[in-house]
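A short worksheet on the structure shown next.
Of the protein chains in this complex, all but one are displayed in their positions.
Just so it is clear, A and B label the chains in written order, and each chain counts residues from 1 on its own.
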Amino acid sequence: MSISQIKKSLTARIVQEKIYNLLMQGKRLDGRSPTDIRPINIVTGLVEKADGSALVSMGGTKILVGIKTEVGSPYSDRPKEGSFTVNAELLPLASISFEPGPPDERGVELARVVDRSIRESKCIDLEKLCLIEGEKAYILFIDIYVLDYDGNYYDPSTIAVLAALATARIPSYEVINGKVQKTGEYFNLQLQSLPFTVTFGIIKEKFLVDPQIEEESALDVSLIIGVDEKDNIVSIQKNSPGLIPESLLEQMIETASEKSKFIRQKFCEALNIRK
Amino acid sequence: MNNEKLKLISEEGIRIDGRRLEELRPLKIEIGVLDKSDGSAYVELGKTKIFAAVFGPREVHPKHLALPDRAILNCRYHMTSFSVDERKPLGMTRREIELSKVIREALESVVFLEEFPRTSIDVYIEVIQADGGTRTAGLTAASLALAEAGIPMADLVAAVAVGKVEGHLVLDLCDIEDKYGEADMPIAMTPRLNSIVLLQLNGRLTKEEFRKALELAKKGIMEIYQKQKDTLRKKYSEASLMEV
Partner (left out) sequence: MPLYFSEREIVLPGQLLSDDSKRSGEGTYVLGGKVYASTVGFATIKNDKVCVIPFKGAYNPQPGDKVIGIVIDVKPNGFEVSLGRHLTATIRIPDKKEVQALNLKIGEVIYAFVKESGLRGVFLETGERIKKITSGLLVSMHPSKIPRLIGRRGSMINMIKKETGCDMLVGRNGFIVIKGPSPTNEFAAVSAIKLIEKEAHSQGLTERVENLIRSILAGGAENE
C-alpha cells in the first residue's frame, strides 16, 4: 500500500510562487540557469572491503555506492549469464524526511529505476560473468546509500553506480572439485555503455534540471530520463504525482540527451576514461 | 584461508598489522561532514570508517511518544551491506539492534535531556567499512556530532575496544584479532568525570586481566579524547571576538 507522502519539510506558499516567478525569468534560487547541473564530485575506492565503491556529490547531495560479489546459480532461462541486483537505502542521516525502518517506497523506486538504466543499456556484459554455464555465475550486489540529501538523489546515484562499476576489481573464482574458491586474482568490468539519468522538475509549463531541495517542494511534478552514449533513451520514470504537459516532453528528451552527454564528459574526465 | 594456524602476535610482541600491543590504529577525525544534519562527524580508525549524524532537538513523531519533562534520545547503529567481508543484507540485524541500544544508553548518560522536553534527539551511526571496533568508533563519532549540534552534555564520550589475543592484552582490536582472539571488551568513558558509559565483554578474562585491560583502555581513551578535543578546537579556532 502506498500512502501520500506527509510533507515533513514545510512549504510556504510564497516560496512556491517565488520559484515559479524566477523560473519565468530563466533564473533559480541558487543562481543556476534552468538547465544547469550542480558541481559533480566523484571519489572511488573509499571502501576497500567492497569490490568497487564510489562516493559522488552533486551539489549538497551525497551518495555512496558499494559493490559486493558472490558466486551463485545463474537464472535457469539465462544459463550463460551472471546477474546483478540493485538496492537502495535513503539513510536517516541524510535528511529530516528520511526515517529509519524498512525500505521506503522511494528507496525501492530509486533502486529499480537505476537498475533499469543499467540493464536496458546493456552496460554490464553479463556473459563475461558466467563461471560454469548453467551452474555457477557471478552475482553483483550493487547497493546505493543516500548519505546527504539536498535534492535529486537519482542522478548522482546513477553516476555513483557507474563509477563503482567502472573502477571495480572483481575477485575471480574457480571451481575445483565442485568447490568454488577465489583464485586470488581480480578482473575489471569493461562497461559497454554509460547511461546517465537526468532529473527534471516541472512547474506549470516550465521545467528545470537537477532540482535542489528547496525547489523540490515547489514542483508540480518530476520526471527522470536516462540516456546512453548512443543517444538511446534507456529509462523513463515519472516519480511524483502531478500533470506533465505533453508539449514539454519533446524539449525534455532533447535536454536529457544534451545533459547526459555533459555528465558523461565530466565522468570520463574524473575517471580518466577514454570514451 | 590456508590450514596453518594464523599467528596474530609475533615473538617480539608485534601484531599482525605491525602494531605494538598498546598501540592505537591511525585515527582520523572530521567534523561537519554532512550538511543536512544538525551535527555530523566522520571517524577513521585504521580501516574502520564511520559517519555519525545528529538531528535535534526536534518534534517527536508520533506525538504521543513525547515525554513531558525531557527529550527522547534515539540511536540507530547501522552498517552498509559492503562494510563487511561477507555482504550484509539490507535491514537491521539483531547485532545492530543490540548495539543501537547500548550506544543510546551510553549517550543518554551524558546528554542533558531535561533541557528539551517533548522533543527528540536522533543519533545516526553509519558504518561504511568495518574492521573491528565499530561500536566504539561510532560512539566517538556520535559524541562529536552531538557537540557540533550544540546539544548540551556533561562531557565528550571517547571509546575503544581492548581484548586478549594469544594470551596478550591488546588495545584497539582489528577485525581479525576480534575474530580469533580470546576476549573483546568495548569500553566508553567520559574522561572528565572518570565514568564508564558503555561496557561489554565478549570472551573470558581473569580478574587481574580485567584490571589490566581497563588500565590499557583508559590510556587509549585518553588519546582518543585528546584528538576529539584538538579537532573541535581547531574547527572553531578562527572564531572572531565579536559580540554574539
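Worth a mention:
Following the convention adopted for this analysis, a residue touches a chain if its C-beta (ideal position, glycine included) is under 8 Å from a C-beta of that chain, and two chains touch if they have at least 3 such contacts.
Quick caveat: nothing in here was measured; it's all calculated off a predicted structure.
Although one chain is not drawn, its touching partners on subunit A can still be listed: residues 10-15, 17-18, 22, 25, 27, 29-32, 36.
What subunit B contributes to its contact with the hidden chain is residues 38-39, 56-59, 112, 116-117, 119, 147-156, 190-193, 229, 232-233, 236-244.
Keep in mind that, in the parts below, only the chains that are shown with their structure count from here on.
Contacts from subunit B toward subunit A in the complex involve residues 34-37, 40, 47, 49, 51, 53, 55, 58, 76, 78, 80-85, 87, 90-91, 122, 124, 126, 128-131. Residue ranges of subunit A in contact with subunit B, taken from their complex: 46-51, 53, 60, 62, 64, 66-68, 70, 87, 89, 91-96, 100, 102-103, 141, 143, 145, 147-150.
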